[in-house]
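Below: one structure, written as structure tokens.
Only a single protein chain was left out; the remaining protein chains are all shown in position.
For reference, chains read A, B and C in written order, and residue numbers begin at 1 within each chain.
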Amino acid sequence: MKEQLPALIVIVPLLIALLSPLVAYFSTRLLRGLGLTAAAVSFVSAVGALGHALTKGPWHYYFGNWAPPWGIEYVIDPLSGLMAVLVSFLSLVVLIYTDSFLREEGWLKQGIHYALYLLLTAGLLGMTVTGDVFNLYVFLEISSLSAYGLIASGGYKATVSAFRYVLVGTVGASFYLLGVGYLYAITGSLNMADLTVRLQPLLDSQAVLIAMVLILVGMGIKMALFPLHGWLPDAYTYSPPAAIPFIAGVMTKVMAYVLLRYFFFIFGVLNGFVPLVLEVVGWIAALGIILASVMAIAQSDFRRMLAFSSVAQVGYIGLGLSLGNMFGFIGAVFHIINHAIMKCCLFLVAGGVKWKTGEHLIEKYAEMSRRMPLTMGAFLLGAFSMVGIPPTAGFFSKWYLILGAIEKDLWIYVVVIILSSLLNAIYFFRVIEQAYLKKAPVAEREKFVEDKKPELPATMLVPIVVLGACILVVGILNEPLVSNILLMAFPGGGL
Amino acid sequence: MSMEFLLAYRPLWAILISLVAAALIMLTGDKRPNLRETWTIVAAVGKMLIVFSMLPLVLAGGVIEIEPFKIARGVSLHLRADAAGMVFAVLASFLWVVTSFYSIGYMRKLQEEHQTGYFACFAVCLSATMGIAFAANLLTFFVFYEILTIATYPLVVHHRDQESIKAGRKYLAYTLIAGQLFLVGILWVQFLVGHGDFQPGGFLAGKASVGALQTIFLLMTLGTAVKAGVMPVHGWLPSAMVAPTPVSALLHAVAVVKAGAFGIVRIVGYVFGPQLLAQLGVAQILAWFAAFTIIVSSLIAMAQDNLKKRLAFSTIGQLSYVVLGAALLTPLGIMGGIFHIVAHAVMKITLFFCAGAIFATTQLTRVSELNGIGREMPYTMGAFTVGAVGITGLPFIVGFISKWNLALGSLQGGQGVYVGVLLLSSLLSAAYFLPIVYAAFFKKSEPQVAKHHCGEANKMMLIPLLITAAVSIVLGVFPNAGGGLYDLAAMSAQSIVSGQFMVGGW
Amino acid sequence: MRELFTEHLIYWLILFLFMLGPYGMIFKKNLVKKLMSMNIMQVAVILFFLALGQKTGGTIPINLPGLIGAEHYINPLPHTLMLTAIVVSLATLGVSLGLLLTVQKRYGTLEEDELLRRMNQ
Partner (left out) sequence: MKFVRAGALLVVVVMTVVLFIGAGALPAIYNPQSPASTHVSDRYIEKSVEETGSLNFVTAVLADYRGYDTLGETTVIFTAGLAAVVLLRSAQKADSRGKKVPLAKAGKGMSERFGTIVLNTAARFVIPFVTLYGVYVLVGGGEGNPGGGFQSGAVLAIAIIISRLVYGEGAAFNISGDLALILAGIGTFIYAFVGVLTLLWGGNFLEYGIAPFLMSAAEKHSLGISGIEIGVTLCVMATIIAIFDALARKEEVS
């Protein structure tokens, strides 16, 4: 079974998802157990695949044993392996977290929720490891549909925002599919490696430029790059707290990864129209970072603030993509990892506070640090990481991004990153002040002084603390991560 | 673990010991205050022992250098106990021991709440200060620099009232912006040179165009000058006086502000180097800013009625002595600057301790209310007089020695005007300190002071304050007493000017 | 000029249909009309792929005993891909119609402005 690892990463969660309604009919405890084992097996096989890729080079796995341009293949190289490990790890952690939200739901609702969640995991994992552009579209649709389902199950306002998310998401997917159509029209193949080879002579033709723009717009919509982010704030604000940490943390990042895969590997960063397109992406991302950070300051609802800060952080990844050099690539990929962990942790904290107090508005967070010390501790780490305070991971992705920007002599980007760090500081310290310094109204204080229950059930508190610790660990251990994995992943190899 | 490994990694243990203590303090919490306080004292004493154990080796000209692990691509967490670093480390660790006892007494006397958070943040601040002292490359320096910024914020907003929250915001605005500017400078150097390791005599010569080097110098000095309280960017320091007095004493007299001054010394001595700065001509501008700060801050100090605000502006002025020393680019000037870090720290901490003692016992904060306090609290005011007179530059108190070297340094550099600045500032500091001493001892005591008859401050606060006063006198007479700080300062100045680490005793 | 016209006319028609999607979605007020424009967009992409697969003189891609050689049959790959794309568009249409049904039942309207007003009450 050892040599089937790439398939297992995606197949195991898929299989368990398909059986979820059936298993839920018999016993929801068995369902929880199976769900956790599925995520755990997927995580272990992702780690194994990454290990194999690092030691023995990229791993090509042919489905149905058909050679690539004809059949579909999975490619585990350091980049996709690392992303698979990230996605499966976060899926495992958030799955443990959602357990207590579903405790009192009916068996069918639980079965459907586990099925949708595991399908979302399988869809995202499928997108990261696939080597076939159309297969990527299919798994994009699986993850999107399960995300629509998860978001829509959260009450009426969620339904309206889910509808807008469906519309915009499908427009994005159609743009991407037309882009794939253009590529298929001029090269005749759907396999990424084959595409790269056959595109080399054609890189100056207009059709490739149009394909680039289409894929960029398509994935830009799904990734919530600045002008195309309209759907994100409502979708994140009104969705149920059980589903949103994983969607917010990982979905937009996998879409950003797809753009990285296209622009760094398939189109190649230096030839044809790519530098021109990337420069436009850079300017849009820079504008997006500033405006989204400013909008985040204006929010009073904690989750909406996090949503706008997500749009800003995705701008960083866009910036790293547009730099095109080694440090830009390292900064972008490292920021994908950091931001996935940070955003997941912050939304877990938001969900935890909602579970404990039912509050979302920031001014209701008064004296929260006394009631939920560990949760707010993890929030503190996440906030410092978003602002970019050194020992945490967020600082080091800014370190590489600015280094890449200086290397390309693009000083405007340096100013933008610095300015946005300060804007982040403004809206995060506002929440820190509220949670740590302000006094709660007297009525509320008696309420929480005498309830002796632990701040959160263990199944919720452990993921929050684990992710908080991860932020610090990834920050401190970023050098081995960068030198061993990211440098190997860069198309030019370890420069 | 082999003994050799233990000894070689001492700088790292010095940093980690108080981090561990901070964790233990948070764990013990408010339930067992005595146990919590022992953690602080154990950590303080332990840190002092570790630091002092490294002294003989460094005094002999040696250097302890380790790179435990890499923190970013091509950059490692590089710690080095060299002469300049030891000066700051010895000073900070010694004064932390004293401040720990003082703050226990102060906190117990005023029954402050949130004491667990207070002591934990204090411990983290001190570990960051050690990190700054021992940092051997720009990124390590910056990592601990930012940790210090964040760890000081809870101490500034300790009282949780509206005024301290506003002061906290101001503090964060200044220091975070400075941190980001400093970061851009570091990244530019990292890009130009590929590493950021401190090299006595500087490593940037010829690495980029003059314009680029000047901008980098501007970015870096702006980043550190905010913490060093150089005039245009000093705004946060007076408003941070809302913090409890032990915080103002140790952090705003020793740890945080000195980190900024020490940063400028590092940049001038170990990143750019005197020769390069002379060519760039930017050191002159820095010297003017420092001189401007010395004079103007002394003038403003005179107008301050709140005792702690007056001490704050005096700190701003005295810190610019260090900046001036560094900016003179002459061996004696740099040595004077580095030694002034020690001198000012010891004297100013005494003054802040006195201010705290007076506040704790009589709730008085305004200078105008202190008439006749000398008779009520003779020892406190005695120590206050020693500190005040020391700052004005009276011989046989440590302030005089550093001021003497600074004057010599400015003459050595041919910039006599700064001698005038130093003399004028001595007069001005006399103008804002001596009236307090005179009022305290010779003026008839105010009705509410007499009514109190509260007598001396309690023992836990009085002893530290007397110790620091005694130290400032002892150091005034024997500058090398206790830790050979004078030699260390001389050695670091010598190594900066000559350009290599191993340098014989002065 | 003639062959540019004959060989690329179909592309322009498809692209016009394709861009009708975002236009309708942004400017139409009724949610169902937005949904219809989304579906038009998906159909346009499906047509694009099928247009790629055509060959002059190619029959349907089922193996006739006599006929050997690739030029006799049209390209089966786009048709397979578009089977999947059609199913995907069916799925998204189904889910969004379900969404619209719920929204209509709860808020009683499908006009965007009216809906926003009622939601924010």
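As a convention for this text, a contact is a pair of C-beta atoms (placed from the backbone, for glycine too) under 8 Å apart; a residue touches a chain by one contact, two chains touch by 3 or more.
Note that this is a predicted model, so its numbers are computed, not measured.
Across the whole complex, the hidden chain's contacts among the shown chains comprise A, C. For the options A:187, A:239, A:299 or A:434, the residue in contact with the chain missing from this view is A:187.
Take chain C: the residues that touch the chain left off the picture are 3-4, 7-8, 10-12, 15-16, 18-19, 22-23, 26-27, 51-58, 61-63, 68-71, 73-81, 83-84, 87-88, 90-92, 94-95, 98-99, 101-102, 105-106.
Summarising the interface, chain A meets the missing chain with residues 1, 4, 7, 11, 14-15, 17-22, 25, 61-66, 69-72, 106-109, 111-113, 115-116, 119, 122, 126, 134-135, 138-139, 141-142, 145-146, 148-149, 152-153, 155-156, 159, 182, 184-190, 198, 205-207, 209-210, 213, 217.
Everything below uses one rule, namely that only the chains that are shown with their structure count from here on.
With chains as nodes and touching pairs as edges, the resulting graph is an open line.
Our note on geometry: chain A versus chain C, Cα centroid distance of 28 Å, whole angstroms.
If each chain is reduced to the centroid of its CA atoms, chain A and chain B end up 44 Å from each other. Chain A makes touch with chain C in their complex at residues 134, 137-138, 141, 145, 148-149, 152, 156-157, 159-160, 162-163, 166-167, 170-171, 173-174, 177-178, 181, 184-185, 190. Contacts from chain A toward chain B in the complex involve residues 330, 384, 387, 389-391, 395-396, 398-400, 402-403, 406-407, 414, 418, 421-422, 425, 429, 433, 436-437, 439, 476, 478-480, 482-483, 487. Listing the residues of chain C that touch chain A in their complex gives 18, 21-22, 25, 31, 34-35, 38, 41-42, 44-45, 48-49, 52, 77-78, 81, 84-85, 88-89, 91-92, 95-96, 99-100, 102-103, 106-107, 115, 119.
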